[in-house]
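Worksheet: one structure, shown below.
Omission of a single protein chain aside, the complex is shown with its protein chains in their original locations.
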Amino acid sequence: MAQVSLPADHAAEHEQTSTGLSNRKLLMWSFLGSECLFFGTLISTYLVYRNHSLVGPLPQNVFDIPYTSVSAFVLLMSSLTMVLALAAIQHGNVRQMRVWLLATALLGTVFVSGQVYEFTGFVRDGLSLQKNLFGTTFFVLTGFHGAHVTVGVIMLFSIFLNSFRGKVTQKDSLTVELAGLYWHFVDVVWIVIFTVVYLLPY
Amino acid sequence: MATAERAVYAAQPSHPGSRHYGGIWSWVFTVDHKKIGILYGVTAFVFFMMGGLEALLVRSQLAVPNNTVVTGDAYNELFTMHATTMVFLALMPMSVAFFNIVVPLQIGARDVAFPRLNAFSYWVFLCGGLLINSSFIFGGAPDAGWFGYANLTELPYNHVTHGIDFWILGLQVLGVASMAGAFNFLVTIVNMRAPGMSFMRMPLFTWMTLVTSILLMLAFPVITVALIELMFDRFVGTNFFNPTAGADPILWQHFFWLFGHPEVYILILPAMGIVSDVLPTFSRKPLFGYPVVAYSGVAIGFMAWGVWAHHMFSTGLGPVADSVFSITTMLIAVPTGIKIFNWIGTMVGGSLRFSTPMLFAIGFIAMFVIGGLSGVMLASPPADWVENDTYFVVAHIHYVLFGGTMFGLFAGIYYWFPKVTGRMLDEKFGKIHFWLTMIGMNVTFFVQHMVGLDGMPRRIYTYPSGMGWDLPNLISTIGAFILAASVLVFLYNFASSVRWGTIAGNDPWDGRTLEWTIPSPPPEYNFKKIPIVHARDPFWEQKYPSAGGGHAIPAIAGAAHDAEESGEEEHIHIPDPSIYPFFAAVGFALTMAGLLVSSAPLTAGITTGIMIAPGASLPSWLSVVGLLTMLWGIYGWAFEPVSGY
Partner (left out) sequence: MVLRVRSPKILSPAIIIALATTAVSLTGCAATDPMNALQPLGEVARMEVNLFNLIFAIAVVVFVFVEGLLIYAVVRYRQRPNDGMPHQTHGHTTLEIIWTVIPAAILIALAVPTVTTIASATAIPTGPDVINVKVVGHQWWWEFDYPGLGVVTSDELHIPTGARVELDVESADVIHSFWVPQLGGKVQAIPNQHNHSWIEADQAGTYHGQCYQLCGSSHANMRFIVVAQSKADFDKWVQDQKSVPAKPTDPEALKGYQIFTTNACVGCHTIEGTPAQAKIGPNLTHIGSHLTLAGATLQNNPNDLALWLHDPPGVKPGSIMPNLHLTNDQIQALSAYLESLK
């Protein structure tokens, strides 16, 4: 008689906490706080090495801002669909939630695929991890971000699939909320990366 | 240990459908914070002895000039592993042992917020420690110092052995363990306090655990990224720290110390918390200036982020940066000093009993004052230019980490051993242990201040005669062996007291806080009824209501359980043990270890991997196995039936 649950909090139904916040929500927020430092360090590395590459290709040689703007927009829209998914399940509407969750996951997949396409293009243009500091810092930063998006997509698909087994109901909306928190965070990080890496003048 | 186990199992009713493992498996699959704490403590102490052995070899080599006990390369491995082991495998996990055993008891909780995550943290820690130490058998241990400065750690300068690769992966594994633990304790302390226990009523040890957990979760991502970048440089050929590609090796120093300085506060705050709990108990007075001590810990937590470059005064930061970091470093001495005065204030006017925990707590203050003052001497760049990278710094670190943290941890061991095992550690041997440690510590490290100012550099495997360094080094080595003897005394005391120590009872010290209200060892569910807290030092208020000075501090936070107020019998829910955290942890560690197994050469004929299975055609088969195990573990964990009793 299995139930779906993220790490152990068996007394979830009658959980009383000192702050009134659920333990899992506090965990997610703490985790996201530490992730700020994680991405902050990667972004700092990129910033420190901006304009330090000894050889090209350089950002101006490979970036296609309109293209990346579209994919950034796609990711932004996925946050909207995520919000709608949460709203749906909070109102008990599992079907609606499924629709919006799937949309979110698909948009996330489009984003990552877009990045794969974009990066293979860069590699063809001669920019690799080992080529210069730009390649090194760019690919590691965006690569880790893409990995985080991918993990998020997998989480969303898991919830989506579980909803067909009746395991995601109105009282499980916390699970969707936590996934949402993670998803929005990953989106915010992209906004910062997009600004710092693609938009700042170089 | 057997006593504790028996008591725990005596309390368990068996329920149909609940999981139960016997013998050693009950330890492997436990999710009980008390058992996990014991696992942490014992493992950490074993690693402590390994680190101590490494230190003895180091000191033996330095006892006389031009010595040949070990080669220069072996020496570099020894001091690197000594520091790495002591910091990451001994001091930190020992503190975590106390977080585990003590914090839930002090806040009136039945366990931590995420028991399986707790178990996961322990097994990841053990695997990480084994991974790093396995480097000794697989070609050679890391040899670039515990701080691994680039670009000495880059392939062109470090490719003869794979010690650095073990170091990188091992630390990343350990980082995951530390962070998982930090999240757990953060949520536990914030969210699972007994009704009526506001933040300002928490024992100081719990307070310091909270600050330490926040520091941990914010500091480790920084070093994780730095290690990832170094890993990419070595495994993939990127150039994060390679000057030939235009990169800046100083960036590593910035990242390392951005992590490293909060890390030293992570190392000292728990011990300060222990001392803040021990002193009041053995002075029969409340902690003097409790809010100030608590807030100064928080202040230290904040200020810890603004001082990192004081480890880099010789790197040519420039006069402005030097001055700024000098000032921030001096300022952080203020909250630290405040604590010391408040501790002394606790003792003044009290009725002091010099049991062993108290001896170590007082010793902590005495030693930490010295370490703190040498720290102030290091805070001023011009003075630092005289002291940096000499044995003066070695003296400073050991006064604060041994005289500070280790003394605090020993105080904690003697203080809480009765609670965990139900028996007392022997007082006579405790005092012998204490005095041998005090003598040994000072003989070993005090002269190092002098020899450092006499110009002796750090991390040298030998030195010529005629520098005036011969006698101090010999003295220091003798001190190290005195310390070794002190550890033996402790081990004897520990082993014999676990079996034959005097029975302790609930409250052997006439304690002040909640952990002393329950039996020793505690039943698996800790509290029969979750207590309602009305004041700081709740047990003391209960025992001596007329002692006076009991502040009725209004509880701002704390959800009230209607069940308790109405006196109803509480439904006690204890989570079942689980196999998944163990396998997820082992799987994760194997995934990382597998990155070391590869037959694929990197560039210019330099292999990144070691050939455990010569001729293996599939690179990283170990990682694949590890990854599958980990995914199975996580999947099982996520979908495990919610069960318990």
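Before moving on, here are some points about what is shown:
Here the chain labels run A and B in written order, and each chain numbers its own residues starting at 1.
We take it that a residue touches a chain if its C-beta (ideal position, glycine included) is under 8 Å from a C-beta of that chain, and two chains touch if they have at least 3 such contacts.
Keep in mind that this is a model prediction, so the values were computed, not measured.
Remark: the absent chain touches shown chains B in the intact complex. Which of B:R353, B:R499 or B:K528 touches the hidden chain is settled by the complete complex: it is B:R353.
Contact with the omitted chain, checked across B:L130, B:I338, B:A485 or B:I532, is made by B:I338. Residue in contact with the omitted chain (choice from B:W305, B:F446 or B:Y492): B:F446.
Residues of chain B in touch with the missing chain: 71-73, 76, 144-145, 149, 151-152, 157, 243, 246, 248-250, 283-286, 288-292, 314-316, 318-319, 322-323, 326-327, 330-331, 333-334, 337-338, 340-342, 344-345, 347-354, 359, 362, 365-366, 369-370, 373-374, 376-377, 380-383, 385-390, 435, 438-439, 442-443, 446-447, 449-451, 453-464, 466-469, 471-472, 475, 544, 547-551.
By our rule, only the chains that are shown with their structure count from here on.
A straight line joining the Cα centres of chain A and chain B is 33 Å long.
For chain B in complex with chain A, the residues that touch the partner chain are 31, 113-117, 179, 183, 186-187, 190-193, 197, 217-222, 224-226, 228-229, 232, 236-240, 245-248, 251, 255, 258, 557-559, 561, 573, 575, 578, 637-644. Chain A makes touch with chain B in their complex at residues 1-11, 16-21, 23, 26-27, 30-31, 33-35, 37-38, 40-42, 45, 48-49, 52-54, 129-130, 132-133, 136-137, 140.
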